[in-house]
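Every protein chain of the complex appears in place save one, which is left out.
Here the chain labels run A and B in written order, and each chain numbers its own residues starting at 1.
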Amino acid sequence: MQFSDQLEKRFAELQTHYPIKRSALVPMLLYAQDEVGHVSDEVVHEIAARLDLTDLEVRNVVSYYSMLHTKPIGKYNIQVCTNISCMLRGAEKVFDHIRQRLGIGHKQDTPDGLFHLEEVECIGACCWAPAMQVNYTYHENLTTEKVDEVLESLRKKETQ
Amino acid sequence: MADLVSHPDEVRVVSKRFGEGATDIDRYLALDGYKATQKALTMGADAIINEVKASNLRGRGGAGFPAGMKWSFVPKQSPKPKYVLCNGDESEPGTCKDRLIFEHDPHSVIEGVIIAGIAVDSHQGYIYLRGEYRYLIEIMEKAVADAYARGFLGKNIFGSGYDFECAVQTGAGAYEVGEESALMESLEGKRGIPRIRPPFPAVVGLYGGPTVINNAETLANVPHIILGGGEWYASLGTPKNGGTRLFCLSGSVNKPGVYELPMGYNLRKMIEVAGGIWNGRKLKAVQPGGSSVPVLTADETDIPMDFDALMKAGSMLGSGAVVIIDDSTCMVKYALRVMKFYQHESCGWCIPCREGTDWLKKTLIRFHSGGGVRRDIDNIQYLAENMLGRTFCPFGDAAAMPTISLVKKFRQEFEDHLEGKPCPYEDHGKIEHLPVLTAWDHRTADPWAQAH
Partner (left out) sequence: MADVNITVDGRKLTAPAGTLLIEACKSVGIEVPSFCYYPGLSLQGACRMCLVEIAKMPKLQTACTTVIQEGMAVTTASDTVHQARKAMLEFVLQNHPLDCPVCDAGGECELQDMTFSYGASESKLIDFKNHKDEEQWSPVVFFDRPRCILCYRCVRVCGEGMDVWALGIQNRGALSLIAPNQDDHLECEECGMCIDICPVGALTSGAYRYKTRPWEMNHVSTVCLHCADGCKTTLGVRRQGSGNQIVRGDNRDKSGINGDFLCIKGRYAFDFIEHPDRLKQPLVRKNGTLTPASWEEALELVALRFREARDTDGGASMGVIGSSRTTNEENYLLQKFARLVLRTNNIDHHRTADFPAFVNALSGRAHATASMRDVLSAPAVLLIGNDPTYQHPLLAWQIRTNVRLHGARLYVVNSWPIKLTRQAKEFLQIPEGAEDKAAAFLAGDDSAADALLTSKTTREKLAGFREKLQGEQNLVVIFGSELRGQELAALVRAAARGAKYICLGDHANSRGAADMGLYPDLLPGYLPLSEAARFGEPWKSVPQQPGMDLEAMVAAGKERKLRTLYVVGSNPVARYAIDPFALAETFVVVEDLFLTETADLAEVVLPAACAYEKSGSFTNTCGDLQLLRKAGDCEGVKPDLEIIVRIAELMGFDIQQLAPLDPSGMRADFGESRGVQSGEVDQQAIWNRRQGYEPRVSPFNPFAVLKEIQRVVPGYNVGQLELLSGNDVHTATAGRAPGKTEADRFILPSHENLFTSGTLGRYSDVLNRVIEARLRLPNEKEKEIAAD
């Protein structure tokens, strides 16, 4: 399996950081997921081979980290924090609102494959709560109106 | 990009370059950047450690262990390479301070890592950031690359003959990796399961070598201590609690934000710094150190915010997250949300934590949605008390302590949920009321079913 040149370069660079190959595992999985969309069996197998690990060892690690998905998910992963600081400032309302807007629940995808919704634990935006991440982009001080804007702009981006 | 706030009571040390464009290395240099590293190179290891000891700098990650002492535990001679780790896996609910440091002052962290390296004679540092902080990884990677380009990292830094390598590492979503030995496991490409201690990381850490691991904020303070002197830094705070601290004031306040205040700043005043309780509400409780510490009731908030004072008050200063809770909040629901977090993030290694958090979460879900029975209240406390101090790592304590305090201090709120009564704080029209167990849907509530 071949990744993009850019990612291959990144992987090669990673290996220069550590005294043991295996140390690159977690970043490699995350970066490969960013490119492939999820940590597929093929990705597991490829990374295992590159790091002299068994597929089992890689799967043990993949299943531990909550950002890694082994199944394909919607293109835009909407991760709404509902932890204490966000909860106190109305995160549940935000989450409910998105749920209704997209017609999907926690860890579900819209039928068009555009959105994936997830209720996540603290994302480090406590002082700008409530907050969510769409893929890696932070959206903070959310209101239902602001959420609508974000969803709309993402939809627009897709139709263009 | 997170918004910055300010307040006249702030004493800016670690946040002094926030908003000053210090991500640019030239700008950073103009703001006294890398002067501390150069000074440290001339000081020698013992002098650095003594300076840090004198500063009374205590770990900003949560445990509050004196940083200088931690460094002094690293053996001088070691057949294996020594390492310096920056713990930037900031995940404690309520905490968002390291994020600002990485975003606004990345080089100060690099400096802290290098100086710690010089202090323990290590030549390799790693800066571990949580996976969600992708944009910060880019900032940090650029900062590291810039430092390499200037010869501040790599072989013969600043022409001193001292070599120091540094790399940035990403996590992939796991609170437990914030525990120091679990972080080392993760950095070695493994599941984030903590290690048996002893041996402690200072003796056997990353790759089996002696390792210094400090929180990002702790390390970012180090250059300032080197330049300003330990005594100066110590004088900013209270005895044994040196310096200032980034307090993340969040929750039911008008002006939430990250404020740098001296150690020992009064908690009530802190709420005022954050603009007071919002929506004309009243203060009900504060969790003064992130989700892992016992809550304080409104009556208990007239207290200086330092490690020792809070310990005396039965709570902890923790990670500097101050979660302010107003009187419209259901404390049962708060307990549930906290436990939901711990159930989700438990690594599952040991029995009491894995089973205890799952059991408590199940109970609290049922309890809050109207299915509680009287013995649940005692049982919640029983389970939490039996996790406390008996788990493999402090995670179990972190789950147990807030729970115990919530049941103890807000027992009446638990009582108010009994006998099928609806939650007094919910919008009753919207909540589907569940009669005890009958409507309980195992298929959706069973975590194992959800996983597949």
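One rule holds in what follows: contacts are C-beta pairs under 8 Å (C-beta built on N, C-alpha and C of every residue); 3 or more make two chains touch, one makes a residue touch a chain.
Please read these numbers as outputs of a predicted model, since none were measured by experiment.
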{"item": "Among B:Lys240, B:Arg268, B:Arg390 or B:Arg411, the residue in touch with the chain that has been omitted", "value": "B:Arg390"}
{"item": "Sole residue of B:Glu272, B:Asp308 or B:Asp376 that reaches the chain not shown, by the stated touch rule", "value": "B:Asp376"}
{"item": "Contact with the hidden chain (one of B:Tyr162, B:Phe200 or B:Trp359)", "value": "B:Trp359"}
{"item": "Contact residue for the chain not shown (choose from B:Ala167, B:Ile277, B:Cys347 or B:Met401)", "value": "B:Cys347"}
{"item": "Missing-partner contacts on subunit B, residue numbers", "value": "174, 176, 191-192, 196, 343-352, 354-359, 362-363, 366, 373, 375-376, 379, 382-383, 386-387, 389-392, 437, 440, 442, 445-449, 451"}
{"item": "Absent chain, residues of subunit A that touch it", "value": "54-57, 59-60, 63-64"}
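Simple rule for what comes next: only the chains that are shown with their structure count from here on.
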{"item": "Approximate Å spacing (C-alpha centroids) for the pair subunit A, subunit B", "value": "22"}
{"item": "Partner subunit B, residues of subunit A touching it in the complex", "value": "17-27, 29-30, 51, 60-61, 64-68, 82-85, 87-89, 107, 121-129, 133, 136-138, 140-141"}
{"item": "Subunit B to subunit A touching residues, read off their complex", "value": "1-3, 5, 81, 90-96, 98-99, 126, 130-135, 167, 169-175, 186-192, 207, 248-252, 256-258, 287, 291, 321, 323-326, 329, 333-334, 337-338, 341, 344-345, 347, 450"}
